[in-house]
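What follows is a short report on a single structure.
One chain of protein is taken out of this complex; the other chains stay put.
Presenting chain A:
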Amino acid sequence: MTWTKLDKFCLVAAIAALLALIFPLAGVDGDTGKQVAFVGDIPGLAVAMALCVIAGSAFTWLGVGSVTAGMVILAIAVFGCWQAISVLYDYGVAGYAGPGFWLFIASLWAFVWRGIDVIANFHSLDRTKQHLANFVVPVAFGVWLLFVWEVVVSGFGVPQVLLPPPSMIGERFVNSTDILAADFHQTFVKAVLSGYVMGCGSAFIVAIAVDRVPFLKRGLLPLGNMVSALPIIGVAPIMVMWFGFDWQSKAAVIVIMTFFPMLVNTVTGLNAAGKLEKDLMATYASGYWSTLFRLRLPAAMPFVFNALKINSTLALIGAIVAEFFGTPIVGMGFRISTEVGRMNIDMVWAEIALAALAGTAFYGAVAYIERKATSWHPSFRVRRH
């Protein structure tokens, strides 16, 4: 076995874990002047570190070839993460973490990286297995990032006003579901959905009309591009003046924000059908509407969905920011701006988490419909006989 064939991630993991056993686990308490914690006093952590050393050296030689090996590594990493968290909170290391602790985290990092890498490269003709692997990778990575966030914030004792640990945000999230639900209803269900449907729908219809008028088509596209580059969110105060404090003014902001991306994309898409296909329809003496529905709209769908996806993100941002300018006492944007003032940063983060979840779900839903509706498009199709 040559040097290059060694599994370097596992090697790093083993060495880091070994050093973690040697270096001090935590710093010195300022008041008592004593070392906060020793590995020797914490059997769980000692076992985890030893496991990392053994597994790391074993896999350095064996290599992590199979998914099973990847799972073993990940299982060890999960055990290690659990022990690290417990050391932080049960043994009072939070705020005092020393080189030994961080070396252990580095070792876990190498393991997780290697494990996810193996699963990410998993290819199977069995579709359920493949779907499972495709699902596990982003989830495992996301969980790992949350863990790192938690450990770094607690380990260094970062003040909560600057950045609370995810566990605290989660706790706040779970304990304020009624407030969050009310905010979600106000901002997402009322403002975002109605604004999105009105903005995208009207732009789609206008695009079909514009397409029939050559001078509009020429003149409107540069204008549309210019308008979409403007920070339209600046009109929010004006919309509040026009449409009042409630969700209608937010929906108006969203309509303005989403209108031009949809218009520009749809007009472009309507011209995406090839010349040959248009000639084909012409030889059948296909009329305007027949060609529109049978050729040009289907060919425009990838462009339309592109705009729908862009707009799903824009709409949520628009609604939240627009609420900063005046709103009844409910809504995600309202909550963020008031709780920041009260230094309730964990509540702000809970709202941000809610916005992230809602935004991801919204985008995901649009992307899913796109996949179903334009499965013929080269970017989605899978050759299956």
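Keep this in mind: a residue touches a chain if its C-beta (ideal position, glycine included) is under 8 Å from a C-beta of that chain, and two chains touch if they have at least 3 such contacts; residues count from 1.
Keep this in mind: contacts and distances are computed from a predicted model.
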Absent chain [UniProt protein name; select from "NitT/TauT family transport system ATP-binding protein", "Formate dehydrogenase subunit beta", "SWIM-type domain-containing protein" or "Acetolactate synthase small subunit"]: "NitT/TauT family transport system ATP-binding protein"
Sole contact to the chain not displayed, among A:V161, A:M226 or A:A282: A:A282
Where the missing chain touches chain A, by residue: 274, 276-277, 279-286, 290, 294-295, 298, 301, 374, 376-378, 381, 383-385
